[in-house]
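A single structure is presented below for examination.
The complex appears here without one of its protein chains, the remainder shown in place.
Presenting chain A:
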Amino acid sequence: MKLTVKLFAYFRDNRFVAEVKQYPEQATVADIIGDLGIDEKEVGVTMLNSRHCRLDAHPQEGDILAIFPVIGGG
């Protein structure tokens, strides 16, 4: 399946801002994070199509997956 993957903050370093990527049909969000070489412990927020999702969620063809490190502000 094809997904748009968006990365934020330091996850962009030596990777990318947003790319369309191909993944196996059964891939979970955690699988994709692992494939990108991101340490799961550093992940703070994941969203599929602007809704929060769990790491065991299964994205669908055409979804937009956003991956953020642990962040805060205000």
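Please note the rule applied: a residue touches a chain if its C-beta (ideal position, glycine included) is under 8 Å from a C-beta of that chain, and two chains touch if they have at least 3 such contacts; residues count from 1.
Please note the rule applied: contacts and distances are computed from a predicted model.
Engineer: Given the options "OccM protein", "Response regulator transcription factor", "ABC transporter ATP-binding protein" or "Aldehyde:ferredoxin oxidoreductase", say which is the protein name UniProt records for the missing chain.
Structural biologist: Missing chain, UniProt protein name: "Aldehyde:ferredoxin oxidoreductase".
Engineer: What chain A residues would touch the chain not displayed?
Structural biologist: Touching the missing chain: residues 6, 8-10, 12, 17, 42, 44-45, 47, 50-52, 66, 68-74.
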